[in-house]
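All protein chains but one are shown at their positions in the complex.
Chain IDs A, B, C, D, E and F follow the sequence of writing; residue 1 opens each chain.
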Amino acid sequence: MTFIEWSVDISVIIIGLSILVIFLRLVIGPSIEDRIVSLDLLSANAIAFIAVYSIQKKTTTFLDVGIIVALLAFLGTVAFAYYLGRRGRE
Amino acid sequence: MSKIIMLPILFPVCAALIMIFFRRSVAMHRILNVAATASMLVVSLVILGSVRSEGILSLQVGGWEAPFGITLVADMLSSIMVVSAALIGFTTALYSLGTIDEEREHFFYYPLLQLLLMGINGAFLTGDIFNLYVWFEVMLISSFVLLVLGGRPQQLEGAIKYVTLNLLSSSVFLAAAGILYGTAGTLNMADLAMRIPLLDHRELLSVVAVLFLITFGVKAAIFPLFFWLPASYHTPPVAVSAIFAGLLTKVGVYAIMRFFTTIFTHDGVSFIHQVLLVLSAFTMVVGVLGAVVQYDMRKLLSFHIISQIGYMIFALAVQSPLAIAGALFYIVHNIVAKTNLFYLSGLVHRLKGSWDLREIGGIYRFYPMLGLLFLVPALGLAGIPPLSGFWAKYVVIKAGIDSEHYLLVGVALGVSMLTLFSMMKIWNEGFWKNDPRGEGSVEDEGYLRTPTMKKAVTLVPIIMLGFLTVMFGLWFEPFFEFADRAAYELLDVYNYIDAVIGGRS
Amino acid sequence: MYSIILATASRYLLLLLLMFSVFLLFRGHNEPGGGFVGGLVAAAAYALYFIANGIEAARTIVRFEPIMIIAAGLCTAVASTLPSLVVGKSFMTAVWVDTGIPFVGKVGTPLLFDLGVYFLVLGITLCIIFSLAEEDRL
Amino acid sequence: MLVLLAIGYCASALAPLLYKRFRENFGWIAVIFPLFMFFGLLTRYPQIAAGQVIRESVPWVTSLGVNFSFFLDGLSLTFSLIITLIGAAVFLFAGAYMKSYAQTGRFYLYIGIFMTSMLGLVLSDNMLLMFVFWELTSISSFLLIGFNYHKESSRKSALQALLVTVGGGLALLSGIILLYTVTGSYEISSFYDKSEMITAHALYPAVVVLVLIGAFTKSAQFPFHFWLPNAMEAPTPVSAYLHSATMVKAGIYLIARMNHEIGGTPLWQDTILITGAVTMLFSAILAFKQTDLKRLLAYSTLSVLGTLVMLLGIGSKLAIKAFFIYLIAHSLYKGALFLVAGTLDHETGTRDVRKLGGLYKLMPVTALTAALASFSMMGVIPLIGFIGKETVYKSILELEYWGAFLIAGAVLAYALVVMVTVYVGFKPFWGSMLPTPRQPHEAPVKMLVGPGVLAIMGLLFGLFPNFFIAAMLEQSAQSILSETISLKISLWGGFNLVLFLSFLTLMLGAVFYLIREKVPGGVLRVSLPGIVRPSVWYETAINGVLSFARLQTRLVQNGYLRNYIIFFVVTTVSLVSFPLYRSAEQVTMVPDFSITFYEGALACIILVSTLLLVTSKSRLKSIVALGVLGFSIGIIFVIYGAPDLGLTTFAIETLNVVLFVLVLYKLPGFLKLSGSLNRARDAVIALCVGCMMTLTVLFASSFELSSALKQFFAETSFPDGKGRNVVNVILVDFRAIDTLGEITVLTVAALGVFALLNLRPGRRK
Amino acid sequence: MTFLLAVIVGALYAAGTYLVLRRSIVKVIFGLIFLGHAANLMIFTVGRLTKGVPAFVPEGAEILTEPFADPLPQALILTSIVIGFGVQAFALVLFKRAYLTLGTEDLDKMRSTDQLPEERL
Amino acid sequence: MIEILSGAFLLLGTLFILVSAIGILKMPDLYTRMSATTKASTLGIGLVLIGTTVYWQDIGIGFRAVAIIIFLFLTAPVAAHIIGRAAYFGKVPLWEKTKIDQFKERVDDADR
Partner (left out) sequence: MNPFLFNILLAIAWMLLVGDFTAGTFTLGMVVGYLILWFSRSAWRETKYFSKIPLVIKFVLYFLKELLVANLRVAFDIITPKDYMEPGVIAFPLDVKTDIEITLFANLVTLTPGTLSLDVSPDRKTLYVHALYVKDAVGFCDELKEGLEKRLIEVMR
């Protein structure tokens, strides 16, 4: 096992762990904003995971998925904020 | 020649496209809609003619040979169904001219009608299971929108049930198609017909078959999956109810027919025929009992749809060539008669301003021709000779007796009594009885003031379909020949396989 | 809830997202992407713009009635099926032009079809979002 | 004969138009039509009398063995002549009688259709064709009974008659089909030689029962008789024609027609004998308490119909002879009397016998007609009715076992009929004059000719029976018994037991009349307990069906969406479980259990967020959970080599969030609506579904899948599809038509949303 | 992982079923979405899992060689996802309109179209 | 050599990601959680992407990675801003040890 393979494996585990931790925050909340932030963070971690996974599987095709996730996660977050804003107004 | 079979799919989408582009010009929508359905009718008749003379037509879409691409297949069954769809499309196009309000026309009523027909035609013509799913969805979503167009509370309420239950069935369809690919490795119907008998794990295909049965059962509105139908069919404008009543459930029946005669014929599914027999009895009975207690004309007619589906399913479950032919003829007869009855109920409503039979009456006295026009499909539906329904009923019952399903035959006969009973209920209450609000009420005058043109376009479809009901009855032999041939084609799968995989394109 | 920060950012992001959507569209035949995703991303761009700047601004920037975009998309997709008939092939058979162009690769009716899908998806998403947003204001 | 029928239907269709043109004298024009047919058929009389059978066949639905095949033999000729002759009388009569009704044109239309169908019925050689006409007579009868449709009682009676006769018709239809199963043909003439084969067949009892139910309902035999008195709601010409002379005889025709082919067995003979006898007696007794002219006649008709059926049941040569004579006699006198009743009703405005009397002076011709017909009905020499009665008694007396009982019953029934006759034929005309709602005077010629001719024919036939009818009846009898009978009819049989019985009958009749006159009115209102009245059975059945239907519909179509879904789910699970259980045996390979860390984490996230969503009480939390779920599924797609799917999932999930956000804050927060019991039930159902799907997935992926498609796409995607992204090539090329459908779905969805939001009540754009 | 995915599919189906049986229309929508996910994932699983090898013809190669993920189920799922998106969007808006028009989110109160004649007010 | 560099980037990046994950779990209130973590993860992802680029040594990949990084750096703060603001207006409480709150007055003004 080369260093890169080793570090990839480690990275995958660490990212997986972080994802679980962030997900825990999503589950416990307490505020809805906490959950939204966690969701945003989860998608960010998904990008990292995809990047590492593309090295692990030696395929570049996955990276484009990362771009999409980055672009869209932001829209999702903004949409939630929009909702919160409206909720506040009414 | 086989290229012609894509036209029933291409015409509607093109027509719809043009209409959407020229959104504001409702007059153009109207003309185009009638023109498109009329030409679809012509095309479908040509297809039927060439299937009759040349045998099964198949078209490998995209030029990819079966089973790799998607094949469109027009065999006798499909062509008959497409002709029926085009016919109802055409009559509904006319009927809509006289009955649909301008608001709805502005909000894409006609394009939606076209796309509905596109979905229906696609479902009839495709030879690929997943493609069938797609056409089902096209049909379904168009029907959703047509159902709610106008946004009245009743429509929305009915639509919730319609949409939810149909989406559930779609989800089952999808799952079934997925498992089918996962077990058989192909989605082409002919290929499946060829492969399934050779597979080792056929039992799993019985699971798939049951799932398909469920999903098509929902579309066909068989017991106990029909609840969406009576909950919603009476809510949209009657032109919409009519086309739904005529065509949508029949697509489900068509699919059951196709799947359980062409694809799933291995012994593992024989229990499904037993299931179908039982369900068909319940469908007939529950449907007709639902009908006899109704006073809303459209509700009454809606429950009847279910009951009549029972007959078709019964015949399908019997599976003899005669039974299949009978089922097919039953479908066509029912499409014609049922749509016509809905048209008529619309006319009655126009005259009397109510759907409730208790509130109206006296039509026969002042509009005797309307009475006659009603009696033709009503008695036809009840199976009174020499109208079309008699032959339909006769063939189904004959097939039942031949296969010694006496109990079910008894049920079918009893149900036909109740059908007559409920049809005569409409007759007694709506036509014979005096109008409880006195004669010549305001609505009558309202009707009399409608322009002659509008009256004509509502009456022409009714007369056309009534004429067909009579024709089917009096001139039954040629129609039955078609049905008979379709039945033989269906039961002899090799024709179908040969036409699709054989690579004629 | 207008925010300068979001509004300003959204103008730049709009361009980036649109660009990326076109990129996805053209490249989809060879790599991940295609008309659907392209259209969806384009729609996402406008959705973002709408949330940040309001519905009028979004309508102005889209310039066309979403329904017309749908029609155009559907038209393109349907039109792409017609060359097959002209050349006498089976319905919807792909027809390719001999010379390709860089990055996109071979040009043919499937690409046109994908382009139609792109516009259609964009149109329908916009149609839905705009309708909802406008209803909301009333 | 097909041509004859076609002319008949065309003529009927023209009736309303012609009526508009001629109005006043339409009766005279209308009568041409039945007379034309009558004489047309009469021209065949010599051939038939000579023993010929005229056949004709035009193909119809050959593949199902149904053709327009007709035959004219003695039996059908007898019936055809009765139909057209009485038809002529009625058509003429109605011309005047119906003047007070609106829409007389329609009346002629229906009655014309009826007459033609009735002719078709008796002329058909093909049983299915006969059935077609059979049903047509039921329908035209329905329309005619309900002719006074503004009256509820008319509508009810019409429906009742229709249901009973059509119901019986359905039984007949099944009988016919069974008969086809046995013989392979619908042609009655082809059954002729197969009699033994039919009676020996296992289906034979079913055939008999079904055919007889058909016949009994049509001919109003007990217990299906109740519709006939109610059918008197029809205008009187209709009652005279359909419900006395012709349509109700269709069943009798059928029994007579099938007597040779499927009869001759104890089952057949006993059934019709007993049914006929019961009907004869029972309805005569019921006649006792009637006061309405037409109902009196109706019950007497029932009694006669019973007698006719009974005679067929006896089945001896003499009985058949009696059958024919009585058939003709009854048609003549009952037709006449009904028309007389119509005249009375028309002139006086009432049909209550208690209110009629002494009209002789005002209506002498009518009175004479009535008297003539009544004498025939009472069986007074020298009218044909007398011969009829004598032969009936004789044939009963021939019976060995039943004879004694039957003769007593027959005498009793006949005596009651005599009483009815007195009421209808004599009481209104003789005695003291009673005031009536309308001022009566002699009826117009049109109303006199018909009954007059019928009554006179009764006399002529009685005086010269052999000259007029014997030859035809011989041939008819032959078609029933298939042996030659020499029918020598004589008016006078000498002083014997039969003559004594005739005398006794008249005396008894007189006694009954006197008793009826003396009893207080209250007795007449006493009715039988419901349990022995089939009309009550009918009502109970209809109401029972209706309330069951209501109950069932409320139970099944109850409006609760979740109940519908439960039906759906439970059906699915229970139907799937059976083949799923069986397919478990075919599982050979254990699925892949290996799990990496991140897969486990992913699964954990999916499961937890699912749980989160299911239990969530906040909408936004649900959307967040849904987002997590969607993204996780996207990641699964990516991990397993489907980046395009991943891309699409991410994009759609995000847009879904936007949509949800736009829609959802208008929607309410979650309320806990279901009780815990419901939730537990739903949870169990849901778990069943889950298990089912899990097992299905496991089973389905437990073997190698070899797909030719996968290989094909891999090999042709780039060379032929010009694309390296195989998925995309599939979408836009291999399966492009799927995509076309799919974008159509999207288009419609968008239009739908647009319309839903912009087109709604109270909002204009 | 096939096993795990099978369990996930089952869980999604169960959750979807449970949710569509609720009385609140919002939950029903969530249920429908769940069922959509479940069906897609099911097709994916049943179409056999192949890890990390997407179906792309590599640069320079003419054909794709094993192992690679079966592209057909992917195409099917893609189609169904997009169809599901359209249909769900419509359903969502429909449910919203129904709520606003009928003034209730409780499905048990939406029974008027099914009521028998004598039950109507 | 390249592989080692790449691996180092990956590990460093994932370390930041882990830190931010812990941060979001551990920090006392929403604002501190956001403040602390969004950028750490952004930085971490940036590092991971650089590691990926280094590994592939492909210009296309490189620019895609750069595109993601730019995009993240563009969107992350906007997202944080918009949620933080919504939270504040939505009355999500501050940590009780928060010293100063100069925003409160304006929000209260707006409320009035």
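Please note the rule applied: a residue touches a chain if its C-beta (ideal position, glycine included) is under 8 Å from a C-beta of that chain, and two chains touch if they have at least 3 such contacts.
All values derive from a computational prediction rather than experimental measurement.
Peer 1: What chain F residues would touch the chain not displayed?
Peer 2: 16, 19-20, 22-23, 26-29, 31-32, 34-36, 38-40, 42-43, 58-61, 63-64, 66-67, 73-74, 76-78, 80-81, 84-85, 88, 94-95, 97-104, 106
Peer 1: If the hidden chain were put back, which residues of chain C would touch it?
Peer 2: 3-5, 7-9, 11, 14-16, 18-20, 22-23, 27, 49, 57, 60-61, 63, 101-104
Just so it is clear, only the chains that are shown with their structure count from here on.
Peer 1: How short can a path of touching chains from chain A to chain D be, counted in steps?
Peer 2: Minimum number of steps from chain A to chain D: 1.
Peer 1: Identify the chains in contact with chain B as well as chain E, in label order.
Peer 2: C, D
Peer 1: Using only Cα atoms to place each chain's centre, name the chain farthest from chain F.
Peer 2: D
Peer 1: Taking the mean of the C-alpha atoms as each chain's centre, how many Å separate chain D from chain F?
Peer 2: Once rounded, the distance between the two centres reads 80 Å.
Peer 1: Using the touch definition from the top, which residues of chain E touch two or more other chains?
Peer 2: If we look for residues of chain E contacting two or more partner chains, we find 20, 25, 28, 38, 40, 42, 46-48, 51-54, 56, 72, 78-79, 82-83, 86-87, 89-90, 93-95, 97, 101, 107, 110, 112-114, 116.
Peer 1: Going through chain B residue by residue, note those that touch at least 2 other chains and give them in order.
Peer 2: In chain B, 13, 20, 61-62, 72, 130, 134, 137, 141, 144-145, 148, 151, 160-161, 164, 168, 175, 179, 181-183, 230-231, 293 touch at least two other chains.
Peer 1: Each pair of chains that touch: what are they?
Peer 2: According to the stated criterion, the contacting chain pairs are A-C, A-D, A-E, A-F, B-C, B-D, B-E, C-D, C-E, C-F, D-E.
Peer 1: Can you tell me which positions in chain C touch chain A when the two form their complex?
Peer 2: It comes out as residues 1, 6, 13, 16-17, 20, 24, 31-33, 37, 41, 44, 47-48, 51-52.
Peer 1: Flag every residue of chain C that touches chain B in the complex, lowest number first.
Peer 2: Per the stated touch rule, the residues are 67-68, 70-71, 74-75, 78, 81, 84-85, 89-94.
Peer 1: Once bound in the complex, which stretches of chain D touch chain A?
Peer 2: Going through chain D, the ones touching chain A are 597-598, 601, 604-605, 608-609, 612, 618, 620-621, 623-624, 627-628, 631, 634-635, 638-639, 643, 646-647, 650-651, 653-654, 657-658, 661, 664-665.
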